[in-house]
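Comments concern the structure below.
Apart from one protein chain that is not included, each protein chain of the complex appears where it belongs.
What follows is chain A.
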Amino acid sequence: MTHRLLARPELGSLVGAIAIFVFFLVIADPFRQTSAMATVLYVSSTIGIMAVPVALLMIGGEFDLSAGVNVTASSLFAAMLSYQLSLNVWVGVLVSLVFALGIGFLNGFLVMTTKIPSFLVTLGTFLMLQGANIAITKQVSGQVATDNISDMDGFSSARRVFASSFEVGGVSIRVTVLWWLLFVVIGTWILLRTRFGNWIFAVGGNVDSARAVGVPVRQTKIALFMGVGLCAWFMGMHRLFAFNTVQSGEGVGNEFIYIIAAVIGGCLLTGGYGSAIGAAFGALIFGMTNQGIVYAGWEADWFKFFLGIMLLFATVLNMWVRRLAVRR
């Protein structure tokens, strides 16, 4: 039992997360408050919700570089559709889900049909979406951000679902934290308890032998890309209802943060190995570092430098723990 526990992919990232947590607990006073914890959890959840499907996709042997801008694209789509046609915002929300799943399907379909590495295919869709986000937004609303939709029908109920907060012992916690937990649980259940989970490991480990034993490779991979689309839609809705408007240029660069979170969490870049819980710890490490540096009051110019060091530290620790576990 202990051996099985030690060999889990997420163990290293758990140790890394604890180390970073203790580190900031010691050096940054404000980090010790519960309200700061809530902020850290919120920031982590905005990364973590996307890190789950990205990790599953990586285990399945593929990348999605369009994940970051797809978040922005789906929120732009929902906001503009509802506003321009004066619809109940829920209509925009649901049509936007179809749109985001469609982007995911397109990515998967192109990768499987053309046999071009997903890195290149999704780089293409990433650039296309980035341009279309700005161009279409400007064409439709005459400015680079969408119009404020906060006074429209359905906004308050959508906000309750995607962007509300609740009090626990006087501390206000964002609802995304709960959604994050739910997504992690679902991701873990799929990976470890379902046939589809076995297929994911199989197509990521060795695609030819997977095909030979009858795994539907094409369907599995397209479904994984659509999973990224689903979560991108979810995050897009959160951004829209938390901030009322969306800037068309945002989201660029976030795709790497999701991948980093998955890798810190023990996913192999080559596929076939990893976990959803690990990706959650990866997101937590990123969120703690991201905010901890500011709580500690370190010079802002060095922010990215410190971030890089902390991430390297977490990753090295992660690898070391895993090697130790394997040696046992």
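The definition used in the following text is that a contact is a pair of C-beta atoms (placed from the backbone, for glycine too) under 8 Å apart; a residue touches a chain by one contact, two chains touch by 3 or more; residues count from 1.
Note that in this section contacts and distances are computed from a predicted model.
Undergrad: Considering only the chain that is not displayed, what protein name does its UniProt record carry among "M48 family metallopeptidase", "Hydrogenase", "GvpL/GvpF family gas vesicle protein" or "Sugar ABC transporter substrate-binding protein"?
TA: Record says "Sugar ABC transporter substrate-binding protein".
Undergrad: Touching the absent chain in the whole complex: find that residue among A:A145, A:V207 or A:L284.
TA: With A:A145, A:V207 or A:L284 as choices, the missing chain is touched by A:A145.
Undergrad: Among A:A17, A:A36 or A:L191, exactly one should touch the missing chain; which is it?
TA: In the full complex, the listed residue that touches the missing chain is A:A36.
Undergrad: In the complete assembly, which of A:S13, A:S118 or A:T245 touches the absent chain?
TA: Counting the whole complex, the residue in contact with the absent chain is A:T245.
Undergrad: Just the residue numbers, please: which parts of chain A touch the chain that's not shown?
TA: 29-30, 33, 35-36, 39, 42-43, 46, 133-134, 137, 143-145, 148, 150, 239, 242-245, 247-250, 291, 294-295, 297, 300-301, 303-304
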